[in-house]
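Then we have chain A:
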Amino acid sequence: MIGTEEDVTQDLTRAVGGEHVSSRPSDVMFYARDCWARRHLMPDDPPRHPVWVVWPGAASEVARVLQVAGRHELAVVPYGGGSNLVGGAGFGDDRPVLVVDTKRMSRVLELDETSLIVQAQAGITGGDLDEYLRVRGLFVAHMPTSLSQSTLGGWLATRSAGAFTSRYGRIDRVCMGITAALPDGSVVRTRVAPRRATGPDLMHLFLGSEGALGIITAAHLKVVRVSKVRVWLAGGFKELSQAVAAMADIMSSGTRPVVASIADPVVALRHSGQPSFMLVCSFEGDGELPVVQRDEARLLVLAHGGAYLDPAAASGFWTARRNDVFGDIIARAESRVIGEVDIGADWRHLAMVADDARGRLESMGCGVTMELGFFGLEGGALLCKWQLPEISDPEDVGLRQDEALAIVLDAARRGGGAVAHHRGVGRQRSAAVRAQLGNRFDLFADVKRQLDPKGLMNPWLTEGA
Partner candidate 1 sequence: MADTISIEAKARQLGSILKDDQVSILAPDRVAYSRDLWPRGLIEFSAGRPAPSPPDVVVWPETTQDVVHLVEWAAGTETPLVPYGGGSGVCGGAMPRRGQVVVDLKRMDRILELDGPNHRVRVQPGMNGWTFEEVLGRSNLTMGHFPSSIFCSTVGGWLAARSAGQASTRYGKIEDMVSGLEVVTGKGEVIRTGNPGAASLGPDWTQLFVGSEGTLGIITEATLKVLPAPEMRVYRGYGFDRVSAGLEAIRRFMQKGLLPSVVRLYDEFDTVIARSGAGRGSEADTLVKEVMGRLTHLTKPMLPWVKVAALRAALSKPGWLNKLADGLLPKLTGQGCLLVVGTEGRPRLAQAEADRIHEEVLRAGGRDLGPRPGEHWEKHRYSVSFKQSGVFYSGGFVDTMEVATTWDGLLRLYEAVKTAVSPLVFIMAHFSHAYPEGCSIYFTFAGSSDDPEQGLKLYDQVWNTALAAVTRAGGTISHHHGVGRSKQAFMVEEHGDSLELFRMLKRVLDPKEILNPGKMSL
Partner candidate 2 sequence: MLDDFEKELAYCAYCPKLCRHVCPVGNAERRESVIPQAKMAMGHMARNGTVSLTEDYASVFFYCNGCGLCTEFCEHDIPVSEVLFEARAEAVARGVQPKTLQNFADRFYARNERLVRKLHGLVDEHYFVEEAQVAYMPGCDLIDDSPDDVQKTLDLFAAAGVDYVSIMESDLVCGGYPLWAAGYQSEFRHVAEEQARRLSGYRKVILACPACVYTIRHVYPKFGVNVTAEVVHVSEFLDTIAHRLPVKQTVQAAYYHDPCYLGRWLGVYEPPRRLAGLVTRKVLEFAHNREQADCCGGGGLVPDVAPQTASAIAERRLEEPNQAGVGVVVTACATCVKNLGRAGRDMEVLDIVSLLHRSLE
C-alpha cells in the first residue's frame, strides 16, 4: 500500500461521498466471507476483514474508486450478493483490501419494451430485477436458485446458469452488452445490437472473469414475456443412462423444454411415489404448441424405456425445488457435514461420471444425491451433494470434505468433463480449474496483466501465473 489508511479513506470519500465509505467493524466484518461452506472449517485461518467497503452509485464512481485503489495499490474485491459458494468474494489478501460492494448500483436504467431489452446496474439483485419486470409481464430468463441473494454483476462475473438455462442458455446468452470500470479508472461499454459481425464479442472478456479484470457496472439483458401456458412432463427410468439418453434426444428434438432436470430416485420418490430416476421438463408458450412439444418429448421418454409419470410429479418436484432447495442450501452452507459441487459432462459421460462419483463417495460412507440439469445440446451439469458419515474427530471434517470434493472433481476429469460447471471457481477449485484450462489460463493472466498491470483486482485469482 502506498500512503496511510487515512489518506485512502479521504480519497475514497472524495470519490463516492463519506456516507458510502466505511471502515466500521460492523460493516467490514460481513465482507470477510461469502457462502463458501468450507470456510467455516478453517478455524486456524480466521476471516481477514477488508479495511474499507465502498458503495459506489454509478460507473463513474466505480472508476474513481479504482483510481484511488490504483494510486494506493490496494487489493480490490468486487462484491455483489456474496452468494457464491466457492470463496470468490470476501477473502483477504496480504495487501489491505478494499471491497467494492455494487449493491447501491441497483437501478433499472432502461426498459425497451419494443425490443425486449432491459439495461440495469450490476448491483441489482435478481429478486429486485425480477419483481420490476414481472409486474410488466416480463422476466429475465435467468433463474438461479439464489435469485434474491445474488446480483446481476455476480451472475456475469461467474457466468452463472439458472433453472431455464436449457432453453435460454446461461447468463452469457442472455446478456447483450456490458459496461465495466477498468482497473486504470476508465469505463468501457460494449455496444448492443441483436447481432453484429464486427469482430469478437468483447463483452465475453469480462463474463466469467470473477472480478479479476474490472468491475461490471451495468448490463443489457434480453427479457422474455411471461408465457400463458406451462405444461409438465415427468418420466421414470430404471437406469440413469436411459434418462440421460432420453434427455439428449429431447434437447435435440426442437421441443425446447424450459425446465429440464433429472432427479435421483430418493428425491423422485417424494413426488412420484416411484423410486426411479425422474426426468422432468416443462414446456411453455401459448396456444397449442407447448402441448405438442410435450407430446413429442413424451414419445422420446417412451422410446428410451421410460415410464410416463403423472405430470403433477414434475410440477411438484419443481415447486419443492424452488421452495425447499434454497433453505436446503443455506442449511448446507451452515452445515459442516454436507457438501455440494457442480461439474459438467457430455451426454455420453454424464451417467458414467455420476455413477463414478456416487460409487466412490458411498464407499467413503457418504450419503449421496445427484441432480442433472442445465443442459445444452452436448450435455449438461451434475449437481452432486453428499453428507459425510458421523465423524468422531471434528478436526477431521475439513479433510474429509476435501477428499469428497476431490472425488467428484476427479470423476468429472475421468469423464472428460468440466471440474466447474456454473458456480464459479473461487478458491474452492482454482487449482483444478487452472489445470484443466492449461494455456488458456495463461492467456487469461496475460489479459489481466494488460488490463490490470498493478494487479489490483482479486489478485489471488491469477496468483503464480
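Candidate selection criterion: all candidates are chains of the complex that A comes from, given by their letters.
By our rule, contacts are C-beta pairs under 8 Å (C-beta built on N, C-alpha and C of every residue); 3 or more make two chains touch, one makes a residue touch a chain; residues count from 1.
Computed from a predicted model, the values in this text were never measured in an experiment.
Applying the touch definition to chain A and the options 1 or 2 in this complex singles out candidate 1.
On the chain A side of its complex with candidate 1, the touching residues are 112, 114-117, 158-159, 172, 176, 186-202, 204-210, 222, 224-225, 227, 245, 248, 251-256, 284-289, 292-293, 295-296, 344, 346-348, 377-379, 381, 412, 416-422, 424-425, 430, 433-434, 436-441, 443-444, 446-447, 450-451, 461.
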